[in-house]
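Only one protein chain is missing from this complex, and each of the others stays in its spot.
Let's look at subunit A:
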Amino acid sequence: MLAIDVNQLRKQFKVQKNREGLKGAMLDLFKREHTEVTAVKDISFQIPQGEICGYIGENGAGKSTTIKMLTGILVPTSGRILVNGYVPYKEREEFVRGIGVVFGQRSQLWWDIGVIESFRLLRKVYRVDEADFKRRLDELVETLQLQDLLNRPVRKLSLGQRMRCELVAALLHQPSILFLDEPTIGLDIVVKTEIREFLKRLNRDHGTTILLTTHDLQDIEALCSRVIMLDDGRIIYDGGLEELKERWGKGREVQFQFTDPISLDAVSSLTSGLDVRWTKENEVTAKVWIPRELNVSDVLSRVVGSAAEISDIKIFETNTDEIVREIYRTGSPEAKEAVRG
């Protein structure tokens, strides 16, 4: 069964235009001008139950808007959404019982009361049975090590502590889908790793479907079997992470450090006949770019086998960060067509 089914989803906002100057301000007073902004442009995707899916894109690409439509907060302008078998914005109160939501930048706990009080209140809000609640809470508190925090007011927690509490708050009612909007934002590497481990375990043990947006691609690499990439409100990639690397990965680079000064011509002649590109870094260092089709060892053997003496060799593999940066930067429509999954 599909956990999330989105079809031709679109969201438009009306944004007020502020005209310039005193005259503009006076005109605004009587007649406002609006511009239509389309944040999400007819996107479609399906997520089966039990999948962890990463939802990435630049700031303003429409990630949060999509999440907010999927969680029933925003009403779409057009298109169909079905989450857990519900149309989120229509049967909101019934629907949200089955989902958990964590916004990295907003707290859902009550600021002034103790953490445990917040949890107890959520138990009542979600009408969780007392015994179930206790079992679930014990389990979550154990895995996230919150024992010492339970009686503190939320405002006295550090960001990392708060985030772990937010996760518990979102999971007390055992939702089958968990939405995370930048769950690791601002956290240190230790807490990030803990949260990733926790989410993996949650997915494995309870089969919880997870959709997360993030700017930290390590989140994606650690968790997601699938990524959906958004650019300017459109899906530009939907598929596996490995595939993304393969399609967009631009080969590898090898850096040679020679003992004697070299010239670009000299090093280029070493690999004549191969489709590689040399760049000179400084007097004694040169880099060669090798496309994916070519074997690194072919190039290496030519250079190493030559007369030039080499003091050091480094091989660079393009990482996801670079690939994504490249896609964000170019993002040309042709390329978009090419990668559409």
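Everything that follows uses one rule, which is that contacts are C-beta pairs under 8 Å (C-beta built on N, C-alpha and C of every residue); 3 or more make two chains touch, one makes a residue touch a chain; residues count from 1.
Just so it is clear, contacts and distances are computed from a predicted model.
Of the candidates "ATP synthase subunit a", "Transport permease protein", "TonB-dependent receptor plug" or "ABC-2 family transporter protein", the chain left out of this view carries the UniProt protein name "ABC-2 family transporter protein".
Touching the missing chain, out of A:64, A:84, A:184 or A:320, is residue A:64.
In the full complex, subunit A touches the omitted chain through residues 13-14, 16, 39, 59-65, 68, 71-75, 89, 92-94, 96-97, 99, 101, 103, 105-108, 110, 112-113, 117, 120-122, 124-127.
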